[in-house]
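To start, the structure under review is shown below, and the notes come after it.
Note that this complex is displayed minus one protein chain, with the remaining chains in position.
After this line comes chain A, so read on.
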Amino acid sequence: MTTLLIAEHDNSSLKDATAKALTAAKELGAPVHILVACEGARAVADAAGKLAGVEKVLLADDPAYGHALAEPLAALIVSLADGYDAIVAPSTTAGKNVLPRVAALLDVMQVSDVIKVVSPDTFERPIYAGNAIQTVQSTEAKRLLTIRTASFAAAGEGGSAAIEIVSGAANPGSSRFKGEQVAKSDRPELASAKIVVSGGRALGSAENFAKVIAPVADKLGAAMGASRAAVDAGYAPNDWQVGQTGKIVAPELYIAVGISGAIQHLAGMKDSKVIVAINKDEEAPIFRIADYGLVGDLFEILPQLDRELQATLPEGKS
């Protein structure tokens, strides 16, 4: 049969998470349709149709889906579910919000945070903050999966799928969008960045994040992240949190600055290709998983690193 992938977008652009979840969806071995539910943003559907290997794009263009509220979106997905034997969404906050609701409405158990498709009905997923991997088989009539995007490469472009307009089920009206505070940033998105520089409690203040971490992150074209301790202390915004209950990242390079390396933090970054730890405590657990460790005071090391990177960048870039 067919797989339905729920697109991740912000009403104006398609997010990278969709292309990554598409790779996992294609591994199920069936044709993939992408559902774009949004408000007046055909551009998102066009972008989804260009992804390689997409057979069809379903566009539900209705103000009800403007902010991905779970109640109307789940009703829409359930109304489309008959034609599909797998429904897949990326493990973003939007995907995690809506898909279990769909699962319950379809009376199906969901498999969360798939990191590997072993076969069309068998998946690997991390449990216990990534300290164990579970191989789980779903023989449900429909397989409902959320995909850990850090574990899959983004599908490329080159497709030209047709767009079909679909209309949704009635909005249950139990929820209403009131407002949002979305941080605007020129830096790459944390979950899909190739390089991440993260700070911990040792930074001491939000000002130090801006003064010490930001220049290095900008030189490297990196996203900025933070430990839970740094977020709780108000040094960094909530959505920078890397860890079991924050964002899961797997960049080419992860630089952990002043982060001790609690298991909850490691759960969010230990699949990074190269890990660099900068910490003044040489016993810090982060050094046990770091490829390169530097013991010392971050307030001396980071400015030095910044100068060194400046010196090595090609002229005209700084």
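In this section, a contact is a pair of C-beta atoms (placed from the backbone, for glycine too) under 8 Å apart; a residue touches a chain by one contact, two chains touch by 3 or more; residues count from 1.
Definition applied: contacts and distances are computed from a predicted model.
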Task: Undepicted complex member, UniProt protein name, chosen from "Molybdopterin oxidoreductase", "Energy-coupling factor transporter transmembrane protein EcfT", "Electron transfer flavoprotein subunit beta" or "Cytochrome d ubiquinol oxidase subunit II" - done: "Electron transfer flavoprotein subunit beta"
- [ ] Could you tell me which of A:Ile6, A:Ala19, A:Val44 or A:Leu69 touches the chain that is not displayed?
- [x] A:Leu69
Open item on the list: Considering the whole complex, not just the chains shown, which residues of chain A touch the missing one?
Closed with: 10, 67, 69-71, 74, 92-94, 96-105, 107-113, 122, 126-140, 172-183, 191, 195, 220, 228, 231-232, 237-239, 244-245, 247, 252-253, 263-264, 270, 274-276, 282, 287-295, 301, 304-305, 308-309, 312-314
